[in-house]
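All protein chains of the complex are present and in place, except for one that has been dropped.
For reference, chains read A, B and C in written order, and residue numbers begin at 1 within each chain.
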């Protein structure tokens, strides 16, 4: 069998197929459908310091080859996560990555502090797409200084690998990536959702109560792929590709442009076994071409 | 019949359905399929000072609910446009808008100078998504200063209405919109294509020879709609919605969030009569609801 | 915590246009949904198609065991692209099914008069429930007995107009009593179905009653006001847009009472779709 293992900033994964935060619950929800231990890693729903109610419904609407969501980061909070979700996750033999988010840089730091000693938490994924409440609601990820601030603070309190998840809603994502790398990030993941909107023309109201939401799914894949390609050409740390990956062929596009691993998001909703189908498809592609190590694929785009 | 007429920065249109630059050739190509005089306006392929060869093929590739193009602004140049394309366009009873692009601010100015006295040119649409060659290839539209520079120069040499077409590849499109408005733009159109990429996993090469291309089509509609909504809330000049509009229902979404008119792009490729179907659908919607004036729809989103 | 896999495919047997915009589709399944209960739903999509992208939730309208496998029936109304795409399916087409999902209606053995209150397409899950009750599927020991069930089942069905009163034949087969209402008075009581129920409630013994309802939010809301002060247990099946159907995306939240926080969001797919009406909160 081909060797699929990859190293993400010190975190060893047996294969590059991870689940994207917010699309895989706390793992358990998918246990009836797949053997969770077959995954490269599980990234759980974004965690805030306190539990969050999230946005009022409707929260989702389908769009052409995509969906908008405005969940509003509803989550149980870091304490309940540690007490109620980690005991199950610890029973698995798969790295669990906690996705974290804060309203200000201090909050990121405090969540990182809380999670670092928790057995079973293998890495942190820092979601810098959230609005920075202390800086007027502009996302941390839209601005290199605030991104650096968050990453430095998180790094200062943890020895876990720190993956920084970038927002695509920026002019120059590679510039943010470089800033985040310089602040000590061990790896990057991109992209988070792209802000979008949809309108009910009969009622003349937005389909989402929150007015705007995050676009995910196949529609955004070309944008995600372009951004990953731009970023891998500018940073040395590993990059995880996310955005519209539905099958092995999409996964291969990301690996070929230079992603070391991928995250599967919206595809989980369409088929809860998507991750495993993708893994099998990846193996089939490699076997057919006698590729014995996934590194023979990563970053091999000819252009 | 309901009144569909709108005013775009001094330019009167009998209805809000325009064709998007680069997707409608020089108008003539669609004459076999529709009565061009039924359109609100025709926007022709982007014009540069000199003819441009454009990019090597392959130039297009389909993606999920969208397409990438890297035409590279192949065009006949402003001189040939005036001599060879305008004589036909002048025979029509529909406003013709010239879309212009330059490699530096002077070039925009010179094209505007050349086109202003040409009979039949009703307005200019300034495409600021092009790379600014004199400023290291960053798009004019990515930066408020260079956008302002271009708009001021164009305004200084023309009395035609100036529509500025914004790039979506920015962190804060409303900020660019405000800058462009302050520089004297008479109207805005948005969005241009979003940069994307697609990879041939068998050959491990990009599907486009140019590596990246511009994403258009239904996939980008939620993003375009969100940006139009953000911009109409920040500027006073009329905004023209563009991006993924395929039918009357899509058009209505843009009008309801506040666009004064729309441009139809990729939809022309899928059905060369799309513009007329959209116009008829819009009329049917209004008649069914006894809406007598399109202004009873524009900007009526409740939220 | 491992639940059993409820993912499989079904083959369309038929898909009949039963009224304007309304269809009844039947599917043959061989691996899953054998034990699907009234109030539960499935996530359904045409196999191999990428548009629409997401599956759509549909309540079970009928579940039958045959020699060939389990037959599922759905009653649905075409409201947008997902339901439109379903309506285009014909015999032999394959669909992907995730289900049965969600909490079923809970049967209260002590309450012998069951009232089912449906507005519009809310008729689907309640019809199946009526059939289930009539066949005593919850009480195997009474099944097949010649004696009439001790249970009385009254079905209240409301719609905007007579033509929208769909599925009434099935209901008549399985209910002791059928009461209809239309907003425009073109059939049955003229007014809302909740108003009709309100009238009737006056003459009934509330201690023997239990209520189940499904329909538009406005109807559920007025029902909740109607029975607020009454001591009648009432379960309602709620709707919200769904992506995953299994509690993972948090897309289908609705407001419920929460002892410690006052209120919180709950997932219609995993915590519902059936809720005690007393737990719901309205803006």
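In the analysis below, a contact is a pair of C-beta atoms (placed from the backbone, for glycine too) under 8 Å apart; a residue touches a chain by one contact, two chains touch by 3 or more.
From a predicted model like this one, the values you see are computed outputs, not experimental measurements.
One chain is not depicted; across the entire complex it touches B, C.
Of the listed positions B:15, B:48 or B:65, the one in contact with the omitted chain in the full complex is B:65.
Chain C meets the missing chain through residues 49-51.
In the full complex, the hidden chain is touched by chain B at residues 22-25, 28-33, 45, 53-54, 56-62, 64-67, 69, 71, 74, 88, 217-218, 246, 266, 268-273.
The criterion applied here is as follows: only the chains that are shown with their structure count from here on.
Among the remaining chains, those touching chain B as well as chain C are A.
For the pair chain A and chain C, the distance between C-alpha centroids works out to 36 Å.
The residues of chain B that reach two or more other chains are 64-65, listed in rising order. Taken residue by residue, chain C touches two or more other chains at 50-51, whereas all remaining positions touch fewer.
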